[in-house]
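The complex is shown incomplete by one protein chain, all other protein chains being positioned as in the whole.
This part shows chain A:
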Amino acid sequence: MFFHMVLERNLLLHPRYFGPHLRENLVMKLMKDVEGTCSGRHGFVVAITAVDGIGKGEIREGTGFVTFPVTYQCVLFRPFKGEVLEAVVTMVNKMGFFAEAGPVQIFVSSHLIPDDMDFQTGDMPNYTTSDGSVKIQNDSEVRLKIIGTRVDAKEIFCIGTIKDNFLGVINDPNAAV
């Protein structure tokens, strides 16, 4: 699920960036540091939408670096257990398949894939139904439900299932054989 939150961060700025463009440098540094990262508590930072305020800088003792507390608004993405997402398959093996929904990786193990789909080895390993109508291979889009998340300090990883109603392949890439 996506959230829009106000967060705060202390940025350390090297004196070479001081000058008339101090603020722009700070904003650029913020974007470089924060966008694309993940915190266990908030989730993945997708984009920074606004910088609310930059506090007074404090010079660190011993070095010339200055710490600025910056409050900014950003769009966050955090997956939750029970959430239904669309994802793109990145890797298929006999234990299941890996899919990515934006920045988060989701693993669907083979026992959570419907029983009528079997694993086919080959140079393009895939799961396919007995009549060949539905196929899951690299770059297929699937809708899956998250049944578990593992949240580390810097990382979020999910387990999903496609065994429920209305889950499974949405889109087959290039209409295979």
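Operating definition for what follows: a residue touches a chain if its C-beta (ideal position, glycine included) is under 8 Å from a C-beta of that chain, and two chains touch if they have at least 3 such contacts; residues count from 1.
In this section, contacts and distances are computed from a predicted model.
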Identity of the absent chain, which is to be given by its UniProt protein name, from "Transmembrane channel-like protein", "Transcription initiation factor IIE alpha subunit family protein", "60S ribosomal protein L5" or "Cytoplasmic tRNA 2-thiolation protein 1": "Transcription initiation factor IIE alpha subunit family protein"
Which residue of A:54, A:88 or A:159 touches the chain not shown here: A:159
Touch list for chain A against the chain that is not drawn: 91, 93-96, 105, 107, 109-112, 147-150, 157, 159, 161, 163-164
